[in-house]
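Yeah, one chain of the complex is gone here, protein chain that is, but the others are all in their spots.
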Amino acid sequence: MEDKYTNYGNIKIGFGKNPAIVVIDFQRAFTDQKFAMGGAPLIERAVENTQQLLISARAKAVPVVKCIMGYGSIIEMPHWKVAACHDLILGRPECEFDKRIHEPSYDITIVKSGPSIFFQTPVITILTTKHIDTIIVTGCVTSGCVRASIIDSFQYGFKTVVAEDCVGDHEERAHKENLRDVERRYADITTSSQVIKYLHDLKK
Amino acid sequence: MEDKYTNYGNIKIGFGKNPAIVVIDFQRAFTDQKFAMGGAPLIERAVENTQQLLISARAKAVPVVKCIMGYGSIIEMPHWKVAACHDLILGRPECEFDKRIHEPSYDITIVKSGPSIFFQTPVITILTTKHIDTIIVTGCVTSGCVRASIIDSFQYGFKTVVAEDCVGDHEERAHKENLRDVERRYADITTSSQVIKYLHDLKK
Amino acid sequence: MEDKYTNYGNIKIGFGKNPAIVVIDFQRAFTDQKFAMGGAPLIERAVENTQQLLISARAKAVPVVKCIMGYGSIIEMPHWKVAACHDLILGRPECEFDKRIHEPSYDITIVKSGPSIFFQTPVITILTTKHIDTIIVTGCVTSGCVRASIIDSFQYGFKTVVAEDCVGDHEERAHKENLRDVERRYADITTSSQVIKYLHDLKK
Partner (left out) sequence: MEDKYTNYGNIKIGFGKNPAIVVIDFQRAFTDQKFAMGGAPLIERAVENTQQLLISARAKAVPVVKCIMGYGSIIEMPHWKVAACHDLILGRPECEFDKRIHEPSYDITIVKSGPSIFFQTPVITILTTKHIDTIIVTGCVTSGCVRASIIDSFQYGFKTVVAEDCVGDHEERAHKENLRDVERRYADITTSSQVIKYLHDLKK
């Protein structure tokens, strides 16, 4: 049965000419140990690597689109099975960006209400006005909002690249399984150092 | 670290009062052994169980929305890494529904171009006009188009239920890992017999 | 030629059982004379009538979804031909709700970036979780964001009703022509007093 999978992943996508970086949910609910879902080691690693990647991106004037998940009130939520998501109310510290990746004078900020940064947000319009062809995905959680955002980046027609060490999860197993799934179908998986090299060489 | 996951999956969704069934990609490319990705055992099992579930759904006048993935030509595709997806051209046998689940005089047919049945298709409008509150997910592939459709069903605000034995994959591992991910966050996982019982008892 | 139009508007939609009110762009940029586009007589009339209509809606626990148009910065905008739209930056007084229609403890607030309240916003998910079947449209400007929101309400499958005296424009001609267009195709046109009567009689 397994060899049916020889049909998967046999095409490489590559980088395009006009990339944007998306940063998924690096907000204190997930990056600050103080909160129920905050501060897992793989997420901590991802924040630190993304911090470096964003310095390179901003230096080359590559757009950085960062999102938080947040709601005006609990009645605006879809049917979350994760009780801690009920704390993601705008104005609370759970919805603040992690300072390490936040550059408010440069970055574009999106408030999203579903797992995907593209779902019911203005991201597509922002990317269209800038003629973006490539999305580089960073953020958390790999098996949740990152996975959903990768699917949508692919569905919208972008070349989609995931920097493996810039995305994180509460669990290594879920992290790896999800990257395996998406690499077979939708996205190239690479590292932050490869992305930084690509950004450095980019002609803009 | 793992105990961070005690925050996941601690809420049960349940069934609503006005369900619809979605059937993802039970087309010959995936169900007929003749084709490169066709006829995996878990998918065969899913077709047979879905066939029974749909008989119950139609008997209770519950809407059945079935999709195929198909394109007018190769230039209309997103950047698929799966070479066999390049054969999903409308008019070819790969895009025909599997006969076992097809009832053209009853079912609603959707042609989709991304993994999710909801993405850039009229499904939401059809569900809105019928005041649907619950989506029961069947089809294939669990780690691809089924996963993407579950995320969107959740994101659009539906109570989302997956009949585990009505969804299938080329690989048991990917099947299980993906159901684990979505059960923690977005959807209840149940069986076709539980869904059939629910449909039987439904007051319409 | 004109009699080709006998084909238009020959079906009445009617009210459903589970309505929501949408309020488009009653923000100070359009309702406060201090600003370039603020305080036109038809918009003033619409604010006052909507204020009354919302009292009835809240008394019956009917959802009220209000939006403003606003952007994080000018680089997030689509290609507006209206220079005054460049002032719609979040945090500025142009993006504050008009106090007469604002009840923050009850209403749901949406920030939108295009003309339609449905476009790239969480509105559909909020309406789906509440099983809404009918949208009652109020707000401004009739020939701009109201028109766009009516089209989307129709496209998403809702019964769509416009209270004529609750929508306003800078110009009477554009107001009337746009209501004529949408009444022929997408929506019933009625008055605030008819909507208030419907809300009063509503069984919830």
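Per-chain numbering from 1; labels A, B and C assigned in written order.
By our rule, a contact is a pair of C-beta atoms (placed from the backbone, for glycine too) under 8 Å apart; a residue touches a chain by one contact, two chains touch by 3 or more.
Computed from a predicted structure; not experimentally measured.
Trainee: Over the full complex, note down every shown chain the hidden chain is touching.
Mentor: Over the full assembly, the chain not pictured touches A, B, C.
Trainee: Write down which of B:A36, B:I126 or B:I189 is the residue touching the left-out chain.
Mentor: From the options B:A36, B:I126 or B:I189, the contact with the absent chain belongs to B:I126.
Trainee: Using the document's contact rule, name the residues of chain B that touch the chain not shown here.
Mentor: These residues touch the chain not displayed: 72-73, 75-79, 108-109, 111, 113-114, 120-126, 129.
Trainee: Residues on chain A that touch the omitted chain in the whole complex?
Mentor: Interface residues of chain A facing the absent chain: 18, 124-129, 131, 133, 155-158.
Trainee: Where does chain C touch the missing chain, residue by residue?
Mentor: 1-2, 4-5, 7-13, 36-37, 40-41, 78-84, 114-116, 119-120, 143-144, 147-148, 151-152, 154-160, 170-171, 173-174, 177-178, 180-181, 183-187
By our rule, only the chains that are shown with their structure count from here on.
Trainee: In terms of residue numbering, is the interface formed by chain B and chain C classified as same (over half shared) or different (under half shared)?
Mentor: Same: when the shared numbers are divided by all numbers used, the fraction is over half.
Trainee: Need the CA-centroid distance for the pair chain A / chain B, whole Å please.
Mentor: Those two chain centres are 25 Å apart.
Trainee: Could you give the separation in Å between the centres of chain A and chain C, each centre being the mean of its C-alpha atoms?
Mentor: Between these chains, centre-to-centre, one finds 34 Å.
Trainee: For chain B, which residues are shared contacts with two or more other chains?
Mentor: 155-158
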